[in-house]
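This report concerns only the one structure given below.
All protein chains of the complex are present and in place, except for one that has been dropped.
On to chain A.
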């Protein structure tokens, strides 16, 4: 190629292309540094021994900060709560959105267009709009938390883990995404299996669903992230430490002991690592264009 040979040869004057490339690299490095430096700083503070000046090079790397963070302030409890909530919601969201997405894409369900219209309309509704009424509903779930059969008298699912899960058990966006993936698959696959006598559920589960595994992974990671990172809902629905999730517990800890920076940053890293790793794992699905059909 002409570009390659021109760039390869040492020209007497500096090629403007090389100057431009150097400038682009310099800008990209600055942009990256704006991200890498705060992250590295967080790691450094997280490893600073107790009592040393924050932000100076630590005299030694104090890995026990991670253990200390988890032993103090019920962090282990918060971690278990977050894990239970996030894993349960991931499973329910994946199951519900696969089933409903498949039905909406491939099966002649009555009210299908109405349901699709509803899902699309719900995409615009800000979740914060339902915050207060959902709180009222959760406090009135019948026969829970001292409530009678009409949902009065007690506190319902307030301050329970099922209560924390409520907004994340299903997602209109996830159903809609799964429907888009299923609908891009050929109908002939199912027809062939039908002629062989497969039941509709087998066709759903054994023929079509294996073909949308990347989409399942993406929906699952988004569900996990939404439940794991949520703050507002756990804030309103829980009031005691034993039901708090990590995001909430960390905030309460910060507002009570704002000077314990090393412990706080250790906790910050520990609760971010799982989700960051998940995102790195599914990154290839984004890049391979697995989502292009659905985002259109």
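Assume a residue touches a chain if its C-beta (ideal position, glycine included) is under 8 Å from a C-beta of that chain, and two chains touch if they have at least 3 such contacts; residues count from 1.
Everything below uses one rule, namely that contacts and distances are computed from a predicted model.
Q: Select, from "Aminotransferase class I/II-fold pyridoxal phosphate-dependent enzyme", "Sugar ABC transporter permease", "Succinate dehydrogenase, cytochrome b556 subunit" or "Response regulator MprA", the UniProt-recorded name of the complex's unshown chain.
A: "Sugar ABC transporter permease"
Q: Decide which residue listed in A:58, A:127 or A:214 touches the omitted chain of the complex.
A: Reading the full complex, the residue touching the unseen chain is A:127.
Q: With the full complex in mind, choose from A:166, A:218 or A:243 the residue touching the hidden chain.
A: Checking each option in A:166, A:218 or A:243, the one touching the absent chain turns out to be A:166.
Q: Touching residues of chain A against the unshown chain: what are they?
A: 20-21, 24-25, 27-29, 31-32, 34-36, 38-39, 41-42, 45, 53-55, 92, 96-97, 99-100, 102-104, 106-110, 112, 115, 118-119, 122, 124-137, 139, 166-167, 169-170, 172, 175, 194, 199-201, 204, 225, 228-232, 235-236, 247-248, 250-251, 254, 258, 261, 264-265, 268, 271-272, 275-276, 278-280, 283, 286, 289, 292, 295
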